[in-house]
Structure formats: structure tokens, C-alpha cells
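Right, chain A next:
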Amino acid sequence: MSFYLFVILSVLTLCSAFAVVLAKNPMYSVLSLIVCFFTVAGHYVLLNAQFLAIVHIIVYAGAIMVLFLFVVMLLNLNSETEPHKDNMLKVAAVITGGLLFVVLIASIKATELGTFSLPQKSNLGYVEEVGKKLFTDYLLPFEISSVLFLSAMIGSVVLAKKEK
Partner candidate 1 sequence: MNNLLQDTALIFPALLIPLFPLIGFMVNGVFGKYLPKQITGWLASLAILGSFICAAYLFLNMNKGSNINIDMFEWISFAHIQIGFGFLIDPLTLIMLLVITGIGFLIHLYSISYMHEDEGFTRFFTYLNMFVFFMLLLVMGNNYLVMFIGWEGVGLCSYLLIGFWFKNNAYNNAAKKAFIMNRIGDLGFLLGMFFMLFYFGSLNYDVVANEAAKLGINNSLITITTILLFVGASGKSAQIPLYTWLPDAMAGPTPVSALIHAATMVTAGIYMIVRSNVLFALSPITLEVILIVGILTSVMAAIIGLLQNDIKKVLAYSTVSQLGLMFCALGMGAFSSGMFHVVTHAFFKALLFLGSGSVIHALHGEQDIRNMGGLAKYTKVTFYTFFIGSLAISGIFPFAGFFSKDEILAHAFQENIVVWIILTTSSLITAFYMFRLVYLTFFNEFRGTEDVKKHIHESPALMTIPLVVLTILSVIGGFMGLPEGLGFTHAFGNFLSEVTAPSLPYLKQHQHLSHATEIGLMIFAVVAALSMIVWARIKYVKNKELPAADESLTGLNKIISNKFYVDEFYNNIIVKPITVLSDLFLVLIDKLIIDLAVNATAWVVSATGKTLRLLQNGNTGFYVFAMVIGMIVLLLIRVIL
Partner candidate 2 sequence: MMTIYILLLPLLASLIALAAGNKFASRLALFFSAAELLLTVYAYIIFTKEGYAPFAIQHAWISSPSISINMGVDGLSLLMVILTNLISPLIILSAFNRNIENASRYFALILFMQFAMLGVFISFDGLLYYIFWELALIPIYFIALNWGGKNRVAVTLKFFIYTLAGSLLMLVGFIYLYWKNPNHTFNWHELSALTNVCSCDQSWLFWLIFIAFAIKIPIVPFHTWQADTYSESPTQGTMLLSGIMLKMGIYSLFRWLLPIVPAGVAQWGPLALTLCIIGVVYASVIAIMQGDLKRLLAYSSLSHVGLIAAGVFVLNSSGMQGAAVQMLAHAINVVGLFYCADIIINRTGTSNLYLLGGIRNVAPRFNTLFMIVVLGSVALPLTNAFIGEFLLLFGVYTYNTWLAVFAGLTIILGAVYMLRMFQITMLGNTSEHTAQFNDLSINESIVLGTIAILIFVTGIYPKPIIELVQPTLEVILNKALIK
């Protein structure tokens, strides 16, 4: 059951990902990306990361993608205005990406990974567990990321505010 789920989700993920890349209209790209994010969230659920799945949808689909959508619409981008590379370059891009994949896999030498012992704790991805981890071990990164946000916030304001 979960195997088939995995396969279906995977296919969906990959197809939507390709759609992002190939779509002529930026709007379609955005939408395919949203689809892709949902399928990834599905994988999270499969992998016992339920909390993360929710957060993922909220943050990505809900926030980031909206931002993208917003910008695309603001700038009024559509398939007519969409710039395209030469076909040669596109082929080269695909070949390069493919090569990268091959090389990565080759260097990982995807043999069977180390065995793991079942049963795993299935509550690993629950809010409780994740939260505990986040506020104990990962307290410092958590705090520090606030600096990141501050910086990004000020930056966005500085960059985008209309003036003069």
C-alpha cells in the first residue's frame, strides 16, 4: 500500500517538477510548483513527519508560493513576455543536469545503506518531539535564525520601498 503510494507520489513529484521547469507560462510554473510541494508533503506524511508536512504546506504553499504568485501577477508575466533560451542551450542544460545526476549517483554509489532496526519510534515527527528538539538542542540556531529574519526583513524593506 505505502509502496504504491510512494510510487504515485514520486511520479507526481517528478512530473510537477518537470512542469515547473518546462511550463511556458510562469503562472503554470508557479502552480506546478505548488502541486509539487503538496506531493512532497505527502512524502513527509509517509515518512512519519506529520508536523513537518503541515508546516511545509503552510510555509511553502501558503507563504512562499503566494509571494511568487503575487510577484508574477504584479509584474504581469505571461508566456508572451517569457524569455527563452536557445534550444541548444536547453539541450545542454538537460544534458548537464543529467550528467550531474549520474555523477552524483555514481559518487554516492547507491548501494544498500546501513541497516536500520525496526520498529522505529513512530512519534518522531510529532509536534512534541520536534518541538522538544527545537527548543533544547537547537535552541541556539533557533535564536540565531531570528537574526537572519531581521536582516532579511530590513533588507527587503530597504530594497523594495518606493522612495525618491
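Candidates were picked such that all candidates are chains of the complex that A comes from, given by their letters.
Keep in mind that, in the parts below, contacts are C-beta pairs under 8 Å (C-beta built on N, C-alpha and C of every residue); 3 or more make two chains touch, one makes a residue touch a chain; residues count from 1.
All of these numbers come straight from a predicted model, not from anything done at the bench.
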Chain A in this complex - touching candidate among 1 or 2: 1
For the chain A and candidate 1 complex, residues of the former touching the latter: 85, 89, 92-93, 96-97, 99-100, 103-104, 106-107
